[in-house]
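Single-structure report; data block below.
A single protein chain has been omitted; all remaining protein chains appear in their positions.
As written, the chains take the letters A and B, and residue 1 is the first residue of each chain.
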Amino acid sequence: MANLLRDLLYPFTRPTPPASRRATGFFTDTTLCIGCKACEVACKQWNQLPSDGFNFTANSYDNTAQLSATTWRHVKFLEQFPPSDSAPPSPPDMNLDLRSLLMEAQNGRWLMMSDVCKHCSAAPCQMACPTGAIIHNEFDDVYIQNDICNGCGYCVAACPFGVISRSAFDGHAHKCTLCYDRQRDDLMPACAKACPTESIRFGPLDELHEHAVGRLEEVKARGFKGARLYGDRASDTYSALGAFFLLLDEPSRYGLPDDPDTPQRHMIGDYIRGAAGTLIWVAILAIAVIARAPG
Amino acid sequence: MANHFSPDSAAKHSRLRGAVKSHSVCPYCAVGCSQNVYTKAGELIDIEGAPESPINAGRLCPKGANTFQLVSNRHRVKNVMYRAPYSDHWETRPLNWAMDRIAALTKAARDADFVERDATGLTVNHLKTLAHLGGATLDNEENYLIKKLLAGGLGILSIENQARI
Partner (left out) sequence: MPGLGASFGRGAATTFQADLAASDCILIMGSNMAEAHPVGFRFVVEARERGAALIHVDPRFTRTSAMANLFVPIRAGSDLAFLGGIINYIVSNDRWFKEYVLHYSNASAIVNEAFVDAEQNNGIFPGLDPARHAYMKETGSWNYSTLPDGIGAVERDPSLQHPRCVFQVLRRHFARYTPEMVSRVCGCKAGDVVRVAELLCRNSGRERTSAIVYALGWTQHTTGVQMIRAAGIIQLLLGNIGRPGGGIMAMRGHCSIQGSTDVPTMYNLLPGYLSHPDAVPQNATLDEYIRHGRGFANARNCSASGFWQEEAVLGYWSHIGSFIVSLLKAWYGDAATPDNEFGFQWLPKLDGDYSELPMFFQMHRGGVKGLFLIGQNPAAGAPNASLNRAALRNLDWIVVRDWFEHESANFWYADPTAGDPKTIKTEVFFLPAATNIEKDGSFTNTERLLQWHEKALDPPGDCRSDTWFIYHLGQRLKKLYAHSTLERDAPIKNLTWNYSRTSPATLPDGSQSRIADEPEVEKVLQEMNGRRVGGELLTGFGELKADGSTACGVWIYTGVFPAEGDNRAHSRNPALNGATYPGWGFAWPANRRTLYNRASADPAGKPWSERKKLIWWDEQQSKWTGFDVPDFEADKHPSYRPAMGALGMDAIAGDAPFIMHPDGRGWLFAPFGVRDGPLPTHYEPLESVVKNQLYATQNSPTVREFRADLNLLAKDVDPEFPCVATTYRLTEHYLSGPMSRFNSWLNELQPEMFVEIDPELALERGIENGAWAVVRSRRGAIEARAMVTPRIKPLLVDGKTIHQVGLPIHWGYAGETVGAMANDLTSLVADLNVSMHESKAFSVDIRAGRLGAARVPKAIEAAIRPAGTDNPIRDTPEFAQPEGRQQRWGLKRG
């Protein structure tokens, strides 16, 4: 009985929250990604997540297909090759400087990108969560508290990136924790630590932003015209991302929304309609009650 | 909703607290990444790259990151399995029984087929009816003992591994 009471009261227990720390996040630089998927396995290893099953997709080397409750890093592969006959002819001009000599030779590319929870600074999943299970922890990372989550799944629908899903094992919502447990002990998240080429960088967000801006200039100077940062700052429709990216093409090519939107932005009308509907029903009920009242 | 930390979240920390760390090297390719192996109460709890290594600086590839599952794996064979000639099934046998039988079979083949001199009278002291294959994923010490015992002790010629070039 005492246990039952404790269980019932548990979600309402309020321990002292930890002191706020410097905000951390990921900067995933796709120009350095070699598509090795070390991040995927390192994540599964640290978090001891199960395999999602074996499905050959024939979609380049991507057999993970999507993020899930048990896959928190997912490497995407984009093969961009012009039809073979349109490849630029290349009579080499040996007077060219080295960089031009190399740039001239580009004829197709294979882009890779390690996707992850975006840890939005204003997170729709958190706004949607009715139990308070989703928090911005002291590192300002979006964290789903497994012990509070009741598995309602509102966050699944709310995420504009399709990051969250519910686990087939416990019915709760799960996603990247940014290795909250490791950060508490000043350890780097498993994926960033494993990444062989530092395509995934972890660190204080302000430092990552500074680095990313410099990096973008560098990459652009090398002639990558499509290079851009994604989620480094807030847009009209969406907050800045705690896990942001350097991409070489349109976000939609990578399966990311070009202009992510916060679903809650569109819900004011729904709130009003809902309130109005409620009022109407209350009114109808009241009328019915009054009408049927004796006397 | 407001930002409410649950008791678990408030107390959260890494499972490496209190773990015993051992130094290891990744068993897959030849890059030679250092790994830190963490155990608690005699159980493996984590393997990750060793940050101080000048080779991998803490990083691992997907195979290296998988080393935990390689070791802690339901499919691992844990007992000696024996298949008798023309049998259609495995039998579990004691390790000592298998070792004795292998030693006896080895001696029988050597005693039957050892050649001391070739047709021209040169001393050759070799044995051609036994062979060994494997080594590139073994320890140096293991390779050394294999070559020493099988070639230096028994005279076996065909001692090989996949490293040919």
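Definition applied: a residue touches a chain if its C-beta (ideal position, glycine included) is under 8 Å from a C-beta of that chain, and two chains touch if they have at least 3 such contacts.
Quick caveat: nothing in here was measured; it's all calculated off a predicted structure.
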Touching residues on chain A - with respect to the absent chain: 3-4, 6-7, 10, 32, 34-38, 40-41, 44-58, 60-61, 63-64, 69-70, 79, 81, 83-84, 90-92, 94, 98, 101-102, 105, 108-112, 146-147, 167, 169-172, 174, 177, 181, 196-198
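Just so it is clear, only the chains that are shown with their structure count from here on.
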Inter-centroid spacing, chain B versus chain A (mean Cα positions, whole Å): 39
Partner chain B, residues of chain A touching it in the complex: 10-11, 13-18, 36-38, 40-42, 45-46, 126-127, 129-137, 143, 145-148, 180-182, 184-185, 187-188, 190, 193-196
In the complex with chain A, residue positions of chain B that touch it: 1-17, 46-49, 51, 56, 58-66, 68-69
